[in-house]
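As you look at this complex, bear in mind that one protein chain is not there, while each of the others sits in place.
What follows is chain A.
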Amino acid sequence: MKWIPKFNSSNSLRVIFVIAIFILLFLSSIAYKHNRDLNESSKLLMHNYEINIQLERLMSAIKDAETGQRGYIITRNSRFLSPYLFSRDKVNTSFIALRKLTADNPKQQQNLQRLFKLIILRFASFENCLKYSEPATYDKRKLDNHMFGGRILMENIRFQVDEMNDIEKKYLQKRLKIYDQETSLGPVFSISLFLAAMTFILLAYRQISKDIVRLKIYNRRLLISSGLMAESEKIGKFSTWQWDLETDKIIYSDNQFRLLGYEPGAFVPTKETFLEFVHADDKAMIEKSMEGIVNHKSLPFVYYKIVRPDHQIRYLKSTGKLLVDRNGSKILLGINFDITDEHLLNIELQERNSELEKSNKELASFNHVASHDLQEPLRKIQTFISRVSDADKAVMSESGKNYISKIEISAKRMRVLIDDLLLFSRTNTTKKEFIKSSLTELFENAQLELNEAIEEKKAVIITTKLPKLHVIPYQIEQLFINLIGNSLKYSQNDIAPKIVIECDKIHSTLYPELLDQSVKKFYKITFSDNGMGFDPQFKETIFILFQRLHSKTEYPGTGIGLAICKKIVDNHKGYIIADSTPNKGSVFTIFLPE
C-alpha cells in the first residue's frame, strides 16, 4: 500500500497547538496576576488616603475647637463656643474610623493611642483655659500657663499625626515596590511571547492548508483507483468484500452485488446474508469456512456454488485475508471469483479428456492385442512351412517349391511388420520412466546391437561425447538403433557407409520456429551419413507411419522405424528433423531439452 501518504504533520500540528495554548495560558495568568496586584495597590492607596483624610479631619476638628475657644475668650460671645462643643464629637467619629482603618497595624494602633492621650490632654487644657478666663475665676498667670501648655500639646499632636502619616506612606511605598517586583514581566517580553504563539498558530495553519492540498490530490487518486478497481472487478468477474471484525460491519463491492444477481447497494449485507445465496450442497462447508475465517484469520481457496434470485447457478472461488491497519483495527478482506465459465469449460475439457484417454487406451490395447493375436497364426504358418520344407521339399514340383518359398517370404515380412508395429505401440503405451542416463553408454549399446550389420557393411562410425540426460533409456537406445540402422540400410552400393555423430548445446532462440521457446537450452545431436539420401521434399513425410520412399523389394522395411524415432523424441519433448541431398547423404538432427 505504497500510495497511502503519511500525514505525519498531524502530530507536529498537535505539538504546535499545545505550545501555543501553553504560551497563551501563561500570558493570561500573568495578566490576571497583574490585574489583581493593581487592584490591591489601588485599595492600599485608598486606605492610605482615608487614613490621611481622617487624620486631617482630626486635626481640623481640634483646630476648630482652638479657634472657637479663642474667639470666645476674646469676645465672650457664646456663639464662638459651638464649634468647640461639636469638635469633641467630630474627634470621636474620626478616631473610631481611624481605629478601624489601622486595625491590622499594631504600631499605628499604639501611635493612635498616644495621639488619643494627647488629644485628651489638649481638651483638658481647653477646659482649664476656659475656667481661668471666666471673669469669676479669672487668673492671668494660670491662663497663660494653660494657653502655652495648649500650644505645646498642639505641636505634639501635629507631630504625632505627621508621624502616623509618614508610617502609612512608607508602608504604601514598600508594598508598591513589592508589587512592582512581582509583576516584573516586561511588555516587550509579553508581546514577543504573544507573537511567538501567533507564529506557531500561523505555522500550524500553513501546515493544515498544505495537508489539505495533498489530501485533495490523494483523494483524487483514490477516486480514480477505486473507479478502476470497480471497472476491473466487472471485467475480471471478481468482487471484494470487507468485514470489520470489531464493528461486525460488512461492505460489499459493487460487483459483489452483481455477482449475486442484484444491483449495487440493493441491500445491506450482514454476516448471514451471504449464506442465503450459497447452494444447499455447499452451505455446511461455507458455514464452516466462515467460522474458520474468524479463528484462523485467513481463508484458503474455497470452491462452491451460489444460487441467484433468478435460480441461476454460478460457480465461485473465494479467498480471504486478515488485514490489520495502522490504527490496529482488524479488517477481513475477501475476494470472490466468478469461475462459472471456466468451471463449465473445465468440465467439458475433462469429459473430452477422459473420452480421449479412453479411445487412446482402446487404440493401444487394440494395437497390442491385434499384434499379439496376429502373431499366433503367423507363427504357425511359419512353423508349418518349416516342417514342410524339411520333410517334403525333395518330392515337390518346382512351382510348388517356388510357392512355398514365396509364402515363406511373405510370412517373414508379415512378422517384421507385426514386430515393428508392436514396437511402435509399445513406445506409446509403456510407462515412461525418466532416468538420468549417459547417452554415450546408450549409443554404445545401440552400436553393439547393430554390430553384425556394421561389420558386414564395413561402416565407419565417428562418435563424440554425448551428455547425460533424464531419458527413457531403452527408447533412446531404440532411437539410436533406428537412426544408425537407417543409415546402414540406405548406404550407397559402392561406398562404405560413414556415419558422423555430433553433439552441441544450443540456445532455443537459434531455432525460433522449431523449438519450444519456454525451454532455454537444447542438446542438438546430428547423424550425418554418406548414403543415398532422399529427395528433400519428403523430409517431413518420412516420419509418418507406413510412409516409404522405396519399394519393399528394393529395400526391406515397414515404414515404421522413423515413425518410432519421432514418437520417442516426442516422448522426450524433443524434435527431430531430416534433410538430405540425393546421392550425397542425409542428416538427421534431434533436439533434446536439457
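Operating definition for what follows: a contact is a pair of C-beta atoms (placed from the backbone, for glycine too) under 8 Å apart; a residue touches a chain by one contact, two chains touch by 3 or more; residues count from 1.
In this section, contacts and distances are computed from a predicted model.
Per its UniProt record, the hidden chain corresponds to "Response regulator" from the list "Extracellular solute-binding protein", "Response regulator", "3-isopropylmalate dehydratase small subunit" or "Membrane-bound aldehyde dehydrogenase [pyrroloquinoline-quinone]".
Of the listed positions A:His47, A:Lys90 or A:Arg415, the one in contact with the omitted chain in the full complex is A:Arg415.
Across A:Ser12, A:Ser192, A:Ser232 or A:Ser386, the single residue that touches the chain missing here is A:Ser386.
Note on the undisplayed chain: of the listed residues A:Asp104, A:Glu246 or A:Glu376, the one touching it is A:Glu376.
With the whole complex as reference, residues 368, 372, 375-376, 378-380, 382-383, 386-387, 390, 411, 415, 426, 430 of chain A touch the missing chain.
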